[in-house]
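A single protein chain has been omitted from the complex, and every remaining protein chain is retained in its original position.
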Amino acid sequence: MTHIEPSSQTDPLAETTPLGAAPPASSPVGSPTGPGKGIAEAGNAGSGGNLYTASQWRLMWWRFRKHKLAMASGIFILLVYVLLVFAEFIAPYHSSDHNAAYQHAPPQRLHLFEETPDGSRFNPHVKGLEYETDEETWRRSFSPDEEQVYPVRFFVRGHEYELFGLFTTDIHLFGTTDPEAPMYLLGADRLGRDVLSRVIYGTRISMSIGLIGVVMALVLGVILGGISGYFGGWIDSAIQRVIEFLRSIPEIPLWMALTAALPRSWSQVQVYFAITVILSIVGWTTLARVVRGRFFSLREEDFVTAAVLDGASRPRIIFRHMLPSFTSHIVAAVTLAIPAMILAETALSFLGLGLTEPTVSWGVLLREAQNIPSIAHTPWVLIVPATAVVSTVLALNFLGDGLRDAADPYNK
Amino acid sequence: MLRYIARRVLVMLPTLFLISLASFFIIQLPPGDFLTTYAAGMGAQDAIVAREHLAALEERYGLNQPFHVQYWQWISNIVCCGDFGQSFEWRRPVSSLIWDRLTLTMLLAVVSTLFMWFVAFLIGTYTAVRQYSIGDYFWTFVGFVGLAIPNFLLALVLMYISFRYFGQSVGGLFSPEYQNAPWSIGKLWDLFQHMWIPVIVIATAGAAGTIRIMRANLLDELHRPYTTTARAKGMQEWRLIAKYPVRLALNPFISTVGWTLPTLISGEIIVSVVLDLPTTGPLLLRALRSQDMYLAGSFILMLGVLTLIGTLLSDILLAWLDPRIQYDKVGSR
């Protein structure tokens, strides 16, 4: 137990990160560092089998639990993914339902109690909306109509939808009992569409682009990074050159050019997948670096040497012995790569180059709030999707950071 | 030193080649020949003019030739005569359109880099020296938030704030009276007054990461034996921190330009679209939308090249600051 002494803690690998190449969202000294010495001790050498991996995960979980903020963020992200899966059920309206009468309607208040002559009683409801139009500016100003009370309940009937393409239903998590009543808890946009519902639908697109993009980047990154790290030599330098090249071009113009080149005739689904591919073109480099770094440090570890001496084949060594021993690092790196993808999609859609209506992503929603006058008069059109983006990305970063610390405690 | 620079430049060449290849690939990428798009966009009355024009263009760019011939023609024109081709939309040589805008983009990127360094250096040093203090947690949190806010959103919000509370008309880099005026002290001053929003927004893009790097490196260096040696000499604490660990943490800090410069330029592009600055962003976006591909490709090529040059300059600065690099001791650190 002498690793408390600072000088014995210097990890030679921590210093070999190539100059000027640390990914912005990751640890300053580059994540590919620190053969978790404590972890390695806990595992058994020789067969490098399940015991090693199991105890590694358990250690990681113990350490992760100590990061309160990362834990909370993890729960938040889980909830966001629930939103993604059940968007139709949770959103009170469809993302393209519009009602000209309520254009630019401000957020309504959800009242929990109703004041009746015989005292107040529990009856969640929203008030109706009335408006006046200014003769000069043609702007409407809304005010609650105290007379109209529309009860709000769980599991109400609304528009029909198909859940998972399996069955059709019209039950929604919550809504007004009267389907015609207005309920804009987070306001309405310029066409009278419910901002809340649109953000929920946007979550589906934005979060899944992040996830799918990362999976693609991961596959590329693990394969190329693994090859690079395992074989070294000229293969490694060639791959490193490509990575360097990709990282040296400013990514936004590159993405802009690639998305602009997508055929106009493509369907939204095709565009969606094309964009995830485009985003992962740059995204894989970060992951490849992590994988390569881990490979370099692991190559020297005992259990790999033992496997080599046992005469195990190369792919077997890579996939059976080496990969499992640093999946924790990959999980952390992946978590940190998702927000970058989300932000990229948001930016592209905001510029009008990525997804467009009727597909709703957070970027598409933010595009609605492009000019100062609209922000001034209907701030919720900006604030609501912006909050969704910022809080999700923040939570993902906290989570990823906590995971990384847990995976690699010696590389603070 | 000269040898070091020469070697660095040599290493840069393949990357340069790849960038040019990628730019040209992008030029070729849009579906349908861009000339067709161009011709389709023209009214019938121009048809004859257009046909002649088209023939001339096809001749000039060798559009019927295979990829590598076309590439060769394109790149050799650029390298030998600075001829980037023709913008179809503007009907002018690309070179007459891009330089002003690229210059302003680079100016913004450089000012933002300096600003970012300044801020990140101060905050990074503070948070490392006062590790685990309230201030440390506060700034770490601010850094995370900075990382989570998209550039364009921050630009919008700042724009709104300055519109709402300072009554300043933002957008653009110059006041109307200086818009087309020749360069003068007054114009320069006007430019700097308009620059603060874009600079702040662009700088935050890289600041969060840079602060972390400064903090982590300084934390590393603060516990190195040479710090103890300096302490054992009887030096004052702040003085020895400034002279030794901070000085050493500066090196990886400066080498961050390698990845912050592309990030900053990316940020500049988006921010300039939102704020409608007379820089690369809006014109590039427009060129991409109208598939004016020689213009767009040239922008992308030059952005890549300028980024590369920026990285090279930072490497030279680094070699000058850290004697070990010149003497080939690059291995560690």
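Chains: A and B, in written order; residue numbering restarts at 1 for each.
Methods note: contacts are C-beta pairs under 8 Å (C-beta built on N, C-alpha and C of every residue); 3 or more make two chains touch, one makes a residue touch a chain.
By our rule, contacts and distances are computed from a predicted model.
Colleague: Considering only the chain that is not displayed, what protein name does its UniProt record carry among "Cytochrome c oxidase subunit 2", "ABC transporter ATP-binding protein", "Succinate dehydrogenase/fumarate reductase iron-sulfur subunit" or "4Fe-4S ferredoxin"?
Modeller: "ABC transporter ATP-binding protein"
Colleague: Among B:R7, B:R92 or B:R247, exactly one should touch the missing chain; which is it?
Modeller: B:R247
Colleague: If the missing chain were put back, which residues of chain B would it touch?
Modeller: Its contact residues with the unshown chain are 223-226, 228-237, 243-244, 247-248, 251, 321-324, 327, 329.
As a convention for this text, only the chains that are shown with their structure count from here on.
Colleague: In angstrom, rounded to a whole number, how far apart do the mean CA points of chain A and chain B lie?
Modeller: Centre separation, chain A to chain B: 26 Å.
Colleague: Would you pull the chain B residues touching chain A in the complex into a rising list?
Modeller: Per the stated touch rule, the residues are 14-15, 18-19, 22, 26, 29-31, 144-145, 147-153, 156, 159-160, 163-164, 206, 208-209, 212-217, 219-220, 223, 225, 252, 255-263, 265-267, 269-270, 273-274, 280, 284-285, 288-289, 291, 296-297, 299-300, 303-304, 307-308, 311, 314-315, 318, 330-333.
Colleague: If you look only at chain A, which of its residues touch chain B in the complex?
Modeller: 6-7, 12, 14-16, 19-25, 27-29, 241-242, 244-245, 247-254, 256-258, 260-261, 263-264, 339, 343, 346-347, 350-353, 366, 369-370, 372, 375-376, 382, 386, 389-391, 393-394, 397-398, 401, 412
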